[in-house]
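Every protein chain except one is present and positioned as in the full complex.
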Amino acid sequence: MDNALFDLLDYAVYGTAILVMLIGIYGALAKKSLLKIVIGLSVSDSGLNMLIVAIGYLKGGTAPIFSPGYLDGTNKLMVDPVPQALVLTAIVIGFGVTAVALALVIRLYRHHGTLNIDEIKNLKW
Amino acid sequence: MSAMEIIGAILLLIGSAFLFLGGLGIYRMPDTYNRLQAGTKATTLGAMSLILGVGFLEPSWMIKTLIIIIFIAYSNPISSHALARANYKRKHFPLILHGDVKEMDAYREVTEKEENKEEKK
Amino acid sequence: MTTIIYIALILMAFGMLLSFIRFVKGPNTADRTVALDTLTTIGTAALVLLGYMFHRYIYVDVALIYAVLGFIGVIVIARYLEGAL
Partner (left out) sequence: MIYFILILFLMILMIAAAIYSVYQKDLMYATIGTGIVSLALSILFYLLQAPDVALTEAAIGAALTTIIFVIAIRNTIRYEGDD
């Protein structure tokens, strides 16, 4: 029973990550306000990070850190450390992207006086 | 079970009960200030008790759990105080169900006096 | 011992659920911020308890980071409400 439950859990984790990503992409595509677009991009970034970490998860594994709790224990099974390192970089880069996007939004607001993307004519060509 | 484990288990149950009561108070209370009281005091006591219980269960972790307790004990009152002051300065006064307003809300008189002084100048 | 940890985790999950309902319902900005603060504190305690469940000493550091940095967002929102940012 436990095995079937954990298999279901795998699919549920993948489904949740993809669902959060799709919610963020919907927010970025369908909303009119520039700040809401940045919020949607941030939410979609979170879902993508969770999907990459869930791919590297191994059932019954522990964290890939050499500390006394790992070296003394009998369980030597380890989670894949490469996706975790990639996600660790991706989180920081996502924060940088969000900060630059917000700086651009503030500049656009000071130049045009509005945040509605239908009224900013410079974004169309 | 040794004595340390029994103490740790009792502290853990007390802490989780207080955390649940904090959430219940946030849901049930009628006013922002009552919610602040329930969500900060009960939650602070619950978190400190639970983390101390984990420190009793695993005695080699005691130093790190004490550090976490110290940080919770200074960071939680600061945030609740800042929130209450900001909410009061936005003119959201406490909800008083019975009794005289001027007796119960003593701080409003002080702020109104200060505002009158500034207006006279 | 395991039963006590399960009871504690389920109680904390109910506390998080109730404060999330207050976050969705709350009529005011301050109410939602109080709900966020409560969620952060309950999350810190849950992280310590989960670290005890996994029997890894290194896992407690995440709770330390949350206890140190979790209140800065609440203070920034409060200063914004006050008009002093």
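Note that the chains are named A, B and C in the order they appear, and that numbering of residues resets to 1 at the start of each chain.
By our rule, a contact is a pair of C-beta atoms (placed from the backbone, for glycine too) under 8 Å apart; a residue touches a chain by one contact, two chains touch by 3 or more.
If you're wondering where the values come from, they're calculated on a predicted model, not measured in any experiment.
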| item | value |
| --- | --- |
| Left-out chain, listing which of the shown chains it touches | A, C |
| Residues belonging to chain A that touch the chain removed from view | 2, 5-6, 9, 12-13, 16, 19-20, 23-24, 26-27, 31-33, 35-36, 38-40, 42-43, 46-47, 49-50, 53-54, 57, 61-63, 65, 79, 84, 87-88, 91-92, 95, 98-99, 102, 105-106, 109, 115-116 |
| Chain C residues touching the omitted chain (full complex) | 6, 9-10, 13, 16-17, 20, 23-24, 29, 32-33, 36, 39-40, 43, 46-47, 50, 56, 58-59, 61-62, 65-66, 69-70, 72-73, 76-77, 80, 85 |
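Simple rule for what comes next: only the chains that are shown with their structure count from here on.
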| item | value |
| --- | --- |
| Overall pattern in which the protein chains touch one another (line/ring/star/complete/other) | line |
| Most distant chain from chain C by Cα centroid | A |
| Innermost chain by mean C-alpha position | C |
| Centre-to-centre distance between chain C and chain B (centres being mean Cα positions), rounded to whole Å | 13 |
| Whole-Å gap separating chain A and chain C, where each centre is the average of the chain's CA atoms | 20 |
| CA centroid of chain A to CA centroid of chain B, Å | 32 |
| Contacting residues of chain C [partner chain A, same complex] | 54-59 |
| Complex contacts: residues of chain B adjacent to chain C | 1, 5, 9, 12-13, 15-17, 19-24, 26-27, 32, 35-36, 39-40, 43-44, 46-47, 50-51, 54, 57-58, 60-61, 64-65, 67-68, 71-72, 75-76, 78-80, 82-83, 85-87, 89-90, 92 |
| Parts of chain C lying in touch with chain B, wherever the complex brings them together | 1, 4-5, 7-9, 11-12, 14-19, 21-22, 28, 30-31, 33-35, 37-38, 41-42, 44-45, 48-49, 51-52, 57, 60, 63-64, 67-68, 70-71, 74-75, 77-79, 81-83 |
